[in-house]
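Dropping the structure in here first, questions after.
In this view, the complex is presented without one of its protein chains, the others remaining in place.
Which chain is which? They are A, B and C, in the order written, and residues in each are numbered from 1.
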Amino acid sequence: RRLPPLLVFGALGGILLVYFALPFAVFLGRTGSVPIAETLSETASRTAIRNSLLTAPVATAIATILGVPLAYVLARETFPGKRLVEALIVLPLVVPPVVGGAMLLSVVGRFTPIGAAAASAGVPLTDSLVGVILAQTFVAAPFVVITARAGFGAVDERLEQASRSLGYGPIATFRRVSLPLASRAIVAGVVLTFARAIGEFGATMMIAYNPRTMPTRIWVDFIAGGIDAIVPLALALLAITLVVVAAVQ
Amino acid sequence: RRLPPLLVFGALGGILLVYFALPFAVFLGRTGSVPIAETLSETASRTAIRNSLLTAPVATAIATILGVPLAYVLARETFPGKRLVEALIVLPLVVPPVVGGAMLLSVVGRFTPIGAAAASAGVPLTDSLVGVILAQTFVAAPFVVITARAGFGAVDERLEQASRSLGYGPIATFRRVSLPLASRAIVAGVVLTFARAIGEFGATMMIAYNPRTMPTRIWVDFIAGGIDAIVPLALALLAITLVVVAAVQ
Amino acid sequence: MTLELDELTHRYGSERALDDVTLALDDGELVALLGPSGCGKTTIVQAIAGHVEPTAGRVSLRGTDVTGAPPEDRNVGIVFQRSTLYPHMTVGENVAYGLKSGDLTADLVSERVDRYLELVELADRRDASPTALSGGESRRVELARALAPEPDVLLLDEPLSALDTGLRTRLRDEIVRIQQQIGVTTLFVTHDQEDAMSVADRIVVLREGAIVAAGEPRILYESPPNCFVASFLGRSNELSATIDDRDPSTMTVGGSELTLDEAELVDNPSNPLADASYAIVHVRPSDLTIRPVRRPTDTSSDADTPSDRPDASIDLRLSGDRLKTIEMQGTVAHVRDVGHRYDVCVGLDSRETVTVERNRDGVNEADRVTVTAAVSDLTVFPVSE
Partner (left out) sequence: MTLELDELTHRYGSERALDDVTLALDDGELVALLGPSGCGKTTIVQAIAGHVEPTAGRVSLRGTDVTGAPPEDRNVGIVFQRSTLYPHMTVGENVAYGLKSGDLTADLVSERVDRYLELVELADRRDASPTALSGGESRRVELARALAPEPDVLLLDEPLSALDTGLRTRLRDEIVRIQQQIGVTTLFVTHDQEDAMSVADRIVVLREGAIVAAGEPRILYESPPNCFVASFLGRSNELSATIDDRDPSTMTVGGSELTLDEAELVDNPSNPLADASYAIVHVRPSDLTIRPVRRPTDTSSDADTPSDRPDASIDLRLSGDRLKTIEMQGTVAHVRDVGHRYDVCVGLDSRETVTVERNRDGVNEADRVTVTAAVSDLTVFPVSE
């Protein structure tokens, strides 16, 4: 007697699940018909893979190092302007990536003061790996902040108070109590950030169409050769992402 | 005495906040130097705006109608394979949008059975508004499912049990108790889904490069005219997103 | 029978939560289901309300088997430990909620809401938000909401556990008053023996998913059928007794020898000492009296001692034998003043510890004392190995 209503709900949800699962399954089914190893060993593919594997971890690291302390402060403290800070963190999440890329360009573009200065110092901020990292960090960082904040929020503050009374300062308490106890949430946030960074496309297209990362290379190959041309690289990108996600779950 | 450690954390987090806020501020500062109204009234821009405003709400509605019941089932029931279903829901979130687009193409592309059948019935699933909706739904739907699930999870199940004992069936109880009490979370999820849908770029580029939505139009204009050319449309997209987010918060 | 549970068994996975529970409630009866946390009380409530389908067994309401029926078809009122009032409705709308699912007219609903809010003395809070209510008010509104549809059975699942002592006692009386006024058959689930004893016509004691005792509160309290009930239903001292002889039955308890004749085993006629290798003796702290051992140098201090607990003998059930007592020697370990009584903890010379309740002060730590119990206040549980 609980079944009939559940069935209605399950049927509706099932449509969504099928819509998520079917493309995945069909796409994987295609792998037999294309020469994956050959395509991936081409120079262009190898460069794209190298670029993505260089940039996404750096962007993830930057987002984590800057984002986890911010998450902790947001979980524990109240201060004037906190709501503004919270809105700011959601901003890159709701701003369309191409708009985000355009916004970043208006700061680090070749003809802006910052962009020009960096370029003349030999570190161009656009159309460079640094540019890719800038784009990925902007788009992906909110994930680790939001998830880590929820993780810290779930740690009973009294466990930290007990640590303080047992003689540990705030930083030592953070390191020995808060961080280990929120670690699952933080790791989940880091994984989401990495997945978002390595898959970043819209902002990267604006800031660093060159050098190609895996998503931009996929786009270029798609224009040139259609869906069959991109299966190997898309599979590789999917595999990297899923392996990282699975490794830490 | 709580300040010094807080300052370290705040300084680290502050870098991230500045990195989020600065592009936003500088970009908005550009608005004076470009003819916004003129650009937006051009046919190409108006078509893109119309397309985005047609597709994103439809994709959001589909995701909500299918996703909220799924979220409820996941929050309340245990069943074999639940972990698999949960993994499936996170999949579109971690899969790079261009790969997601490629995966969708392998199901609904012009030369697939489904795609061909639909096209011959006069409803092409690629390079059409339907294609845009398919891409947006795939990429954005997980947000409403995940957020609504957390919302239902926070509703004490005993409130529903009391409703059942007071004579209401499961559907009536869902409508009168669970839905109103989880409404804040659901609305937050709907907003995130809408923001993600209207900003969708990677998968849309693969499935429906035409007709142009605001994000794809921005990309085309950027190729043609650089950053100044896209300020008006990017501003319009940003404005639509932020107005929707602000309206429901 | 308004409510019948027939050999109810439930497992969560491999864990057995309920084991063959059979229970029947008469029309208008108030039965307390008492047990420690995790004993399966909540599973029984859930099975009656229909939120858990038992692995085996039957639930009947007014003679109809409802084991497979959904909760909304059972006509059971339920109040949980924590508030389940709907925060998006007013107090009045909450009470009306269960009426609108039926086919009453709006006027009848409104009239019924007023009636039940008056019953719980909260008629003036009808338009308030549940979030504005105090803990006690919110409990009473829940009661009104559960009763308004006039259920066959009212289930109260630890309704007082979240409340402070004073409020708890008041609400307990309130619940009894309302139950008597309406006459609804009620199952009151609690882990608190005082709650159970003070409200119930009948107590059912649950332990690890099985019923271990059932009966009138006073009878269970005075003649517990087993050690668990003795120590769970009120405070109890447990002493182990060695059996010295079986005819006549002679035991050593707390260092003192005690001969039992037939009459004193009347409470446990089915458990003769004959089969036992030893016995466990329970005696309540309030049934023990304490007397300082008179020291040669000090004769003044215990002049009023004999009157200390004169009603110990009143509790005797065998009035013909009221003076037969057992005396145990020991040393006071500590005295706790808990306000309305003193708890004196005595380390007996037999190396066991007993607690004695006293109404007044007068013994100190390290005093040598004699602890006295009327034999009729002892409950003897023979143990055969």
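What we mean here is this: a contact is a pair of C-beta atoms (placed from the backbone, for glycine too) under 8 Å apart; a residue touches a chain by one contact, two chains touch by 3 or more.
Quick caveat: nothing in here was measured; it's all calculated off a predicted structure.
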item	value
Touching residue (missing chain; options C:L233, C:L258 or C:A373)	C:L233
Candidate in contact with the missing chain, chosen from C:S37, C:T105 or C:T131	C:S37
Residue, one of C:D124, C:D173 or C:E257, that touches the chain absent here	C:D173
Hidden partner chain, residues of chain C it touches	36-37, 164-166, 169, 172-173, 176, 191-194, 197-199, 217-218, 221, 231, 233-235, 284, 286, 304, 307-308, 310-311, 314-315, 334, 336-340, 343, 345, 357, 359-361
Where the missing chain touches chain A, by residue	156, 158-159, 161-170, 172, 176-177, 180-181
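Throughout what follows, only the chains that are shown with their structure count from here on.
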item	value
Chain whose mean Cα position lies farthest from chain B	C
Euclidean distance of C-alpha centroids - chain A vs chain B, Å	16
Between chain C and chain B, distance of the C-alpha-averaged centres to the nearest whole Å	56
Of all residues in chain A, the ones touching two or more other chains	2
Chain C: positions in contact with at least two other chains	70
